[in-house]
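Here the complex is missing a single protein chain, while all its other protein chains stay put.
Let's look at chain A:
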Amino acid sequence: MPLIHRKKPTEKPSEEEVPDDEDSQKKPHESSKTHKKSSGGGVDKGKWSCVDSCCWFIGCVCVTWWFLLFLYNAMPASFPQYVTEAITGPLPDPPGVKLKKEGLKAKHPVIFIPGIVTGGLELWEGKQCADGLFRKRLWGGTFGEVYKRPLCWVEHMSLDNETGMDPAGIRVRAVSGLVAADYFAPGYFVWAVLIANLAHIGYEEKNMYMAAYDWRLSFQNTEVRDQTLSRMKSNIELMVSTNSGKKAVIVPHSMGVLYFLHFMKWVEAPAPMGGGGGPDWCAKYIKAVMNIGGPFLGVPKAVAGLFSAEAKDVAVARAIAPGFLDTDIFRLQTLQHVMRMTRTWDSTMSMIPKGGDTIWGGLDWSPEKGHTCFGKKQKSNGTRGEDGENSVSKTKPVNYGRIISFGKEVAEAPPSEIKNIDFRGAVKGQSVPNNTCRDVWTEYHDMGIGGIKAIAEYKVYTADAVIDLLHYVAPKMMARGSAHFSYGIADDLDDPKYQHHRHWSNPLETKLPNAPEMEIFSLYGVGIPTERSYVYKLNQSPDSCIPFQIFTNAHEEDEDSCLKAGVYNVDGDETVPVLSAGFMCAKAWRGKTRFNPSGIKTYVREYNHSPPANLLEGRGTQSGAHVDIMGNFALIEDIMRIATGGNGSDIGHDQVYSGIYEWSERIDLKL
C-alpha cells in the first residue's frame, strides 16, 4: 500500500499545476486553486474548510506515518539495542550466547508444557456466526474477534455445561507446535525467549517440543477427546530414541505443572484409564522436571475467580479489555458472560487450593503467619529474606487462613468472636433477585436471597470451607469438576481409591514415580505481592447478577499493610504464593517421604524479582512475575545447564530468598 501511495504525490501536483495556468477549467475538489483564490475572491472558502482540510490532515498524518515507518524499516536491526546500551550500559549476553561460548551443546531433548491461558486455540468447526474463521485463532494472537463479535466468541470458547466437552457443532482445538505458546499476543512473549536461547546452542524442532493441549478441558478429558496424553507419550518416546537414548528434560509452566503430574501417573497406569507405559516409564524417559511457577497446591486466586469472576488474571480476559469490562454500561453483561464462560472450563477447578486447612491455615493460624509486607521498601533495597522475618511486625498479624471473609472486621477478629451460622443446610430460596440475568447462565440465578444471606452470615471461609462454599454456590459445576479433580490429603496412599484419575494431579494424593535418578526442580519468582485471601461484601447494586464482590475499599492506612483493595497479599510471583510453588519441593518431597517413595532429588530455585529499570528493557531480564519469569536470564541459564547435561548440584542446589523453609516447617503433615 505505501508503494502505491508514495507514487501519488508525484502525479498529483503536476495535474494540479495545469489548472493553475488555465483558470477557465474548474474542478470542484481542486483544493489548491480554491485556496489560492481565497486571497482574492474568498467565495470557495467555506468548501475548503470542511472536507478538504480533513483530507489534508489525513494526508499529512499518512505521510509522516509512512516516513517514520520507512525510517524504522531502514534502521538497522541492532539500533534499539544500541540505544539501550548507550543509556543503561552494556547488557549482559543472553544466556544462549554465553553458554555457547562456554562450549555447551544441545544434549537432552526438551519438552515444554504450557500453562493455562497461554496456549492458543483455533477453530475447526463453528456456528454460522464464525464463518471464515476456520483454523484462525480464537484465543491468543490479536483477539480481534473478541471485539468484532463478542457473543459469538464467548459461545465458541465456552464448553458444554454438563459434560465439560465440546458443545454440539463447535470444535475449538489447541494449536500445535511451538507456535502454540511462543507468543501469547504479538509482542507478548511466553516461551519465545527460552526457545531462542535454546536454539543458540543447537536446539531445533527435532529435540524441542511444545506439548500443547486444550487447557480448558480437565486433564483426563484432553486424553479422551484429543488423545493429548498419548501424543505426548509417543513424542517423548520418539525424541528420546532419535536422540540416541538421552532422557528428556520436561519444562512445565504454571498449570502445565499439574498437567505433567497427571501425565506421570497416567503414563504408568495400566491401559484402559492410563497409558500403559509400565512402572518404570518415567525412570526410563525422564531426566528432570523443571517446574516454572508451579501452583502445586493451587492458587487462592482461583477461588475468587470462580466465586465472583474477579481474579486478576486467572482469566486474562479481563486484562485484555479492562476498560471494556469496567465500563458501567457493559459491566452487568460482560462479567456474567466471562463467568459463564470460565465456569464451563474444568481446568480452572484444578487450581482450587489443595490440602485444606492443613496446608493453607485455619481460622487462627496460617503458615505464613508473621510475614510482613514491605511493599515498596523491599523493592527499593532489593534485600529481603531474613530481615523480613526478624523484624517484628508492628501491624496486626494477618489471618491468611481465612481465604474468604465477609467484612474487614471479621477478617481481623480473633476466632472466638466469630459466630458461624452454617450455610450448608440453608435453603437456597426460590426468589430470583434480578430477572435480567436470566438469559446469562450462571448458577447464581438458581439462588434466592435466603441462600445469599446464609453465605454472607457464615462470615469466614478457610480452605476446607471454601470448597463447601463452591459446592453450595455452583453445585453443577463442582459436580462436574469433582469427577476430575480432588483437593484433599491422602491418609493412606496405598488405598486403591487413589488409582482414580481425579487424584493424579494432586501431589498430596499421589506418589511420585519410582525413578530415583530423576530430578524435580521448582523454579519460581519471589518478591511480588501475591493474592492470598480476600475480603468480600454483598453486592448491593440492583443491576448485578453476581451477588458477591471483593470489598475493594478494605485497606489499612499503613503503607506496609498486606491488605490492599480487599486482598491480603503474601510473597510470591504475582499469581502463585510461595507456599504453593515451593512447599512440595522444599518439604513434602524432600528425601524419602511417603509422597516420594523412591527419594527423587528435589531442588527449590527462587528468583528475586527486580522490575525492569526503564521502559526500553521491555519486560525485563530479571523479572520474577509469573509469566515474565520466562524471560529471566538466570532461570533460562539454569534450564539450559540442565538440558545440556548438568544436574541439580551443578547449578548450585537450592536458592532461596523467601521464608519457604520456615513456613513449610509450620505445616504439620505426615510424611
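Here are some notes:
Rule of thumb we're sticking to: a contact is a pair of C-beta atoms (placed from the backbone, for glycine too) under 8 Å apart; a residue touches a chain by one contact, two chains touch by 3 or more; residues count from 1.
Note that contacts and distances are computed from a predicted model.
Its record in UniProt calls the unshown chain "Phospholipid:diacylglycerol acyltransferase 2", which is the match among "Probable electron transfer flavoprotein subunit beta", "Phospholipid:diacylglycerol acyltransferase 2", "Trafficking protein particle complex subunit 2" or "Eukaryotic translation initiation factor 3 subunit B". When you scan A:196, A:273 or A:656 for touch with the missing chain, the hit is A:196. By the touch criterion stated above, the residues of chain A touching the omitted chain are 5, 8-9, 12-13, 16-17, 20, 29, 31-32, 35-36, 38-39, 42, 45, 48-50, 52-63, 77-78, 124-125, 134-135, 171, 173-174, 176-179, 182, 195-196, 199-200, 202, 204-206, 226-227, 230-231, 234-235, 237-238, 241-242.
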